[in-house]
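Omission of a single protein chain aside, the complex is shown with its protein chains in their original locations.
And now, chain A:
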Amino acid sequence: MRFLKSQIFNILRRQCFRQEILISSRQGTGTIVQTPQLLLLPPLRHRCLSTAQWIRRESSQSCKVNTEKVDLDVWKSLMKNEECKSTSPVPTADAEEDAPLDATQELVQMWRESGRLVPENMTKEELQIFAELSTKSAKKKYLKYLAIKENNKKARKEKKKIKQEQVKLEVIEKEPMEHPKNTFLLQFWQRSMDSLYNWRAAQALLFGQPLVFDMSYEHYMSRQELENTVFQLQECEGWNRKSNDPFHLYFCNLKLEGTYHKELKKRYREAWDRLLITATEKTHVELFSRDKLVYLTADSPNVLRTFDHDKIYIVGSMVDKSIQRGLSLANAKRLKLATARLPLDEHLHWESGAKNLTLDQVMRILLTIKDSNNWEDALNFVPKRKHDGFIKSKTQHEKEPIFKSQPIGRNQKPTAIQKPTFIKKRLEQTTVNPKERMKWWEE
């Protein structure tokens, strides 16, 4: 049997033992051991005798006759005997009003049956939004979004359940302690941390450096983008509060009862009124003198080389998924403000992705640069997928460590003020280097 080509073997098998019972009986005797691979006919890759092909055609025809008699009727009759599956709920009295909505619901259910990525259940509002979307692609995208949202919710619930069960088990396992533990402090609760942060934020309100979020981009954004922006603003506020030396945050151009305002109140709930930030309807130009304001925008031709503690930086609070170039630059031009962009090209090997960063990333970059005045630390918050490492100054091979301290991309000659710092660094270098050498010798 081993020398038989698998195809010919297949043909032989089909011609000799057409029925299953026979095969199984043969298997019982153990003369033919069938491997499932043999059931597949690989495509012809080699030349074979025409007779074999003829046999094959013959056999396949005979096979066809055979299968059609047996196979087809089986599944069709089975399917026809089954009752109609009611896919939709029984129509109620007000079915006439919701006829299109019902049709939509039925369609979405059928799409789910056909294996598309659509949600299981849809609320009436969601169906309404779905019906109002104008294009087919928008509808499909919306359904996909809902489906992913639903899946995430389910996954979260599952996790929660498992955790609860684990906690129950742990409680059962734990034995009651005989003696109470001796501690210096009571458990340090989050509440105490919060009050500490709030003290800092209150301090920043009085003495902190202002940082302005320009909220005048309401009309350039879709609903989804606006929600994302508000989420990012919350993140910003959080990072700011937790930093060592927070900014004094200003939300300027915030229209009372505008979409932004409503959305912020909806997210923060009653905490909105207790937030230690300044939210005003006034523009930043009314609040501060023009010569101190710097508008941060990726389209700016000027690079922010050093962080200035006396300047007031403005960040346009906007998410533009549909890339809208030059909006914030136009705003700055209108008010005749100075503009600057972050020195991304100067410090990073940029690979891909837009150079406009999210609000929370910008916030953390500014906080870090404010604290440490080191761009490398600050630009750690740029997403790693967008760049391929920092542009390194050649410190290891350089004989003169003077250059190490010189900021990269700076074309100016070092000024008199900076010279002392150079000398200091140089001294540090000379003190550090011998030690390292010693270590190297020891090794």
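One rule holds for everything that comes next: a residue touches a chain if its C-beta (ideal position, glycine included) is under 8 Å from a C-beta of that chain, and two chains touch if they have at least 3 such contacts; residues count from 1.
In the analysis below, contacts and distances are computed from a predicted model.
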Exercise. Consult the UniProt record of the chain that does not appear here and report its protein name from "Trs33p", "Mitochondrial ribonuclease P catalytic subunit", "3-methyl-2-oxobutanoate dehydrogenase (2-methylpropanoyl-transferring)" or "Probable electron transfer flavoprotein subunit beta".
Key: "Mitochondrial ribonuclease P catalytic subunit"
Self-check item: Options A:Trp111, A:Phe231 or A:Phe288, residue touching the unrepresented chain
Solution: A:Trp111
Quiz prompt | In chain A, positions touching the absent partner | solution = 14, 20, 23-24, 36, 39-43, 60, 63-64, 67-68, 70-72, 74-76, 78-80, 82, 84-88, 100, 103-104, 106-107, 110-111, 113-115, 136, 139, 301, 326-327, 329-331, 333-334
